[in-house]
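A single protein chain has been removed from this complex, and every other one stays in its place.
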Amino acid sequence: MIELVQQILNGLAIGGVYVLVALGLTTVFGILGIAHFAHGSVSMFGGCLTCFLAVSAGLPLLAAIAAAMAVGFVLGVAIELLAYRPVRGASHINAFIVALGLTMMVEGLNLQLFGHEQVVILTGLSRVFEIGGVTIPELRLYVILAAAALIASMTLFVERTRTGQAIRAVAENREAAILMGVNVQAIPLIVFGISTTLGVCAGVMVGSLFAIAPGIGEWLVVKGFAVLILGGLGSIPGAVIGGMVLGVTEALAAGFVSSAYKDLIAFAVMIAVLLMRPQGLMGKA
Amino acid sequence: MQFRPAYLALAAAAVGLALLPQIIVAKYYLHLSILALIWTIAAQGQNLIQGHAGYVSIVQAGFMGIGAYGTTLLGMHFALPVWLTMLLAPFVTALFALAAGYPSLRVKGRCFAIVTLAYNLVIFIVLTNWTSLTHGEAGITGIPKPGGPDGWFDFRDRATFNCLTLILAGAMTGLAWLIARSRIGQTLRAIRQNEDLVGAIGIPAWKYKLFAFVAAAAFAGLAGAVYAHYQSFINPEVFGLAQSLDAILAVIVGGSGAIAGPFIGAFFVVFLPEYLRFADAFRLIIYGLALILATIFMPRGIVGVASDLWARSRRGRE
Partner (left out) sequence: MMRKLTLAAAALAGAIAGPLGGSSAAAAERTLRIGVSDALTGGASVYGLPQANAIRMAADEINAAGGVKVGGDSYMLDVIAHDDKGNPTEATNAVRKLIDFDEVKYILGFCCSGAASAVASFIADEDAVMLVGNAAERSITARGIPNLVRTRPPADYTGAAAGAFVGKRGHKRVAVLGALDVGFYALYVDAFEKELNKAGGQTIARESFGLKDRDMTPQLTKIREMNPDALLVVGYVEPAAFIYRQSVELGMDIPRYGFTSGSEEQFLRVATSEQMEGVWDLRPTELTLQSATETGLACHRNYTERYGMPPSPSSPYAHDNVHALKHAIEAAGTVDDTRAVARALRELAPPSEAVMQYLPVDGKMFDRNGQAYTANGAFQWRGGKWVYVEELPSDAKAYSEFLASLR
């Protein structure tokens, strides 16, 4: 029993990271129909940048994270404006190729700017809480809480603000949104800015819980897409549930079935969900 | 079809490639040419599902892996001749594709790309972890080449192997052309235009999509088998996600839907990164930038640009 509870807790922290990656992907996908493959590399960039600002530039960690999030927002806007906007009218395959090109560029830049060694963001949080044989490192707790706070504020933003309502309007019916006077030129910029900011947060979490190393970007974005399918394309509650399900499934698979095949089991669950509920766990039929 | 000069260009390229060993001495180029021809086979397959049906599939390298391991393991465990195992490889791959495509293609829409991506990862995980069968990451060495010193042809000679891949790439290009011209090809293009409409007039679109997916896999299986016997060494690394993305690139850069597109695109994805070696650390950045610029400024690929130029010069003359 202790083992089961421990395994679920193990999965929640990584699940929180998956949720943040997927939130960015799902808003981009839901509104613009773009499979933004470079999202993982951009998240990596954010994590590396935070580490650089905190260590080399000497900023306090929270200030470094805030600065990296601001850079992330600008980067997201630039990506939409310079790379995706020119191919908006074309087939969605073209946008996908642009995404691949972006991935290579960002990966190459990361390597040039931050080197080839794995980057770990040092938080100095090393206490461990223990409750009835179940252990929770302090850091993991904060990551789960931070993810929850980000998810809540994202939900509030989309549900309660005018910009958020405009984003939802475009997602549901682009033509009608134009008729109602929504500025459809600005919406994609905001969406990319926000989703990249969320990606940067995910990168910071990966960098402080674990590490950012070459190749992690691809791993992150693949997991993010898996969450998208699990939860339902374009659905924010879907991304939250899907991310948690994926994180916990992986932990349980590694703990109770086979650590070598844990990813395979996670994908099998994803494909099974797709077969039984093609619209995803939370998607609308 | 719409662009006649493409056939002329293809024929010229075929003659040129056959004479290649005479023209250039450096085995390096010959080696790259063989790789590019192998990629042509895979890209012609990819073109069926991506270019014609309009579905992005991210598992082409994974299927190449099944073909490569298929031919190798059949040869190792059943002592079958190389020719036979190479011939069987596409069929083995097609069986896997049938099993994978049947459930995933009934689901319509954009999830397909991500599901196939998951398939590629699954193939990679199994190839890496099922070490008793595949030798895992260490890979399999000493895969035999067809023919031998006593046979009619000795395929250990690079020039001879170049001819073999050229013939195979030509034959598969021909096969792709036949499929594209047939009713199946027409239906696939109709699916790309409007899948709901195709369904509405009573054509079971998913059957056609499944055919394109399985055919694409068979092409990849053959390409993988040729690769295995050419390199004599395979490990899972060769059949990862990055290589599947190369197959997609080959189709889009060459020109989706056109018969010459995958051929040109395959040479592009093999030769350009090699050419960019001089850029050293900036290679990835330049390659990525080139892709983005190419997609923005020539969305119909190299063939598209060429046919525009051709049309313009014709108009000029008339």
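Think of it as A and B in the order they're written, each chain with its own count starting at 1.
Convention: contacts are C-beta pairs under 8 Å (C-beta built on N, C-alpha and C of every residue); 3 or more make two chains touch, one makes a residue touch a chain.
Keep in mind that what you see is a predicted model, and the values were worked out from it rather than measured.
Q: Sort through B:27, B:181 or B:207 and give me the one touching the missing partner chain.
A: If we include the chain that is not displayed, B:27 is the one touching it.
Q: Who touches the missing chain here, A:90, A:211 or A:282?
A: In the complete complex, the chain left out is touched by residue A:211.
Q: Which one, B:100, B:238 or B:258, makes contact with the chain that was left out?
A: Touches the omitted chain: B:238.
Q: At which residues does subunit B meet the chain that is not included here?
A: The list for subunit B reads 26-29, 31-32, 35, 128-129, 131, 135-139, 141-142, 231-235, 237-238, 274, 277, 280-281, 283-284.
Q: Which residue numbers on subunit A touch the omitted chain?
A: Residues 3, 6-7, 10-11, 13-14, 107-108, 111, 116-118, 120, 126, 128, 130, 135, 137, 206, 209-211, 213-216, 219, 250-256, 258-260, 262-263 of subunit A touch the chain that is not shown.
Criterion: only the chains that are shown with their structure count from here on.
Q: Can you list the residues on subunit B that touch subunit A in the complex?
A: 50, 54, 56, 103-104, 107-108, 110-111, 113-115, 117-118, 121-122, 125-126, 129, 241, 245, 248-249, 252-253, 256, 281-285, 287-292, 295-296, 299
Q: What does subunit A use to touch subunit B in their complex?
A: 29, 33, 35, 83, 86-87, 90-94, 96-98, 100-109, 111-112, 218, 222, 225-226, 228-229, 233, 260-261, 263-264, 267-268, 270-271, 274-275, 278
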